[in-house]
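One structure is given below, represented as structure tokens, and several questions about it will come after.
Yeah, one chain of the complex is gone here, protein chain that is, but the others are all in their spots.
Right, chain A next:
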Amino acid sequence: MSLTLNDIDLPLVVEEKLRRVYGAKYSLKNVLELDPDELIRTTRLKNQDIDLALQCISNTFYPFTRRQMSVWQMTEKERDLITTFSTGCPIIDDTLGGGIRLGQITELYGESGCGKTQLCIQMSLEVQRTFRARGQEAKVVYINTESHIEKIDKRLKHISYYRAKADKPFNIADARCLQQHFFDNIYIDIIRHYRHLEMTLVERLPLLLNREPSIRLIIIDSLAALFRSEDILFEHHTKANTLQYLGFAMHTLCHRYNLAIVCVNQVQTQFSQIYDGSLVSQSMTLAPALGLTWAFIVHCRIKLSKTENIEEHHPDSQQSQIVFDEHKATTRIKTNLVHLRSLSVDYCYHIPKLNRCNYFIVDKGVFGSRN
């Protein structure tokens, strides 16, 4: 599929020499990556011929006039296309500057039990709805690397039931059909080794994407789990190289097929020393795992964390808690409470860094809270 020396149009002498040295099936990409001195040496062409050849090859490989676009044209285009999709709750969408953006890699990280998988499941249902309202049906690829596929299945059934009922409130049969439809649009795969993920990103996914062009979201639940299991020992630089390779494969997929990739990451503790006058104290902070190489690959990094706060009187919750107030020596029962968690944006090009909101998890899904 890629362009070769057959596809260009040069004066005959130059073309003959190039083909004689490199063969007619030599890809243009490789010619561009060669050293120009080596080109001169092997083909013995004159300097201006080489320049002309390179100009021509560049023009075929990367057509300048077609590829350039002014930002004004880009803003006009963005008005007609969908560029972001919702996460399922308008408060969380506002924090994320509109939602999850297509063509970019978003990372969710946090301690275990924060709700990363919950949010991913909700997103995989919501992306179908965003596109359904505009006339396309979006499909989702969900790559799972940890072992709880039954948990995901059960939770998926739960949330999709609520969504289907919300969409078709008067007819249970229709709602069941819709729920099945939601399931049909999600491709689930279980991958346990990083080499399998490499192969999936480079070979299997392009095949699937060519067959099903309406896939708009790829979720990799727990990228970190592939690099942290006990039976793999990583040298420092092989881990970085693997992550770079995976990241580059993801970038190519995102760009070529216009999809969003959401990766879930775990946390690692980082000890830092604080010099406080003459005392040296150590403090522990939680930082995202997978290192600096991976940090440069993601476009948007979202931090999920637990907080101590709770919100009362929420209609969707059945929990209650008894609180003893020491000052007034009274007990109080807090009813219908939800545990609040915090979602904040670590960095993203177009989102201010201080954007954060609280959210909670109930039966129906993950929702933001205005507190």
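Convention: a residue touches a chain if its C-beta (ideal position, glycine included) is under 8 Å from a C-beta of that chain, and two chains touch if they have at least 3 such contacts; residues count from 1.
The rule we apply is simple: contacts and distances are computed from a predicted model.
Enquirer: One chain isn't displayed here; going by UniProt, is it "Two-component response regulator", "DNA repair protein RAD51 homolog 3", "Propionyl-CoA carboxylase beta chain, mitochondrial" or "60S ribosomal protein L35a-3"?
Expert: Cross-referencing UniProt, the chain left out corresponds to "DNA repair protein RAD51 homolog 3".
Enquirer: Touching the left-out chain: which of A:75, A:112 or A:330?
Expert: In the complete complex, the chain left out is touched by residue A:75.
Enquirer: Can you tell me which of A:147, A:214, A:229 or A:270 touches the chain that was removed from the display?
Expert: Going through A:147, A:214, A:229 or A:270 one by one, A:270 is the residue touching the chain not shown.
Enquirer: Which parts of chain A face the unshown chain closely enough to count as touching?
Expert: Spelled out for chain A, the touching residues are 28-30, 32-33, 35-36, 54-55, 57-59, 61-62, 64, 67-72, 74-75, 78, 101, 103-104, 244-245, 247-248, 251-252, 254-255, 270, 272-275, 285, 287, 291-293, 295-296, 298-299, 301, 346-347, 349-350, 352-353.
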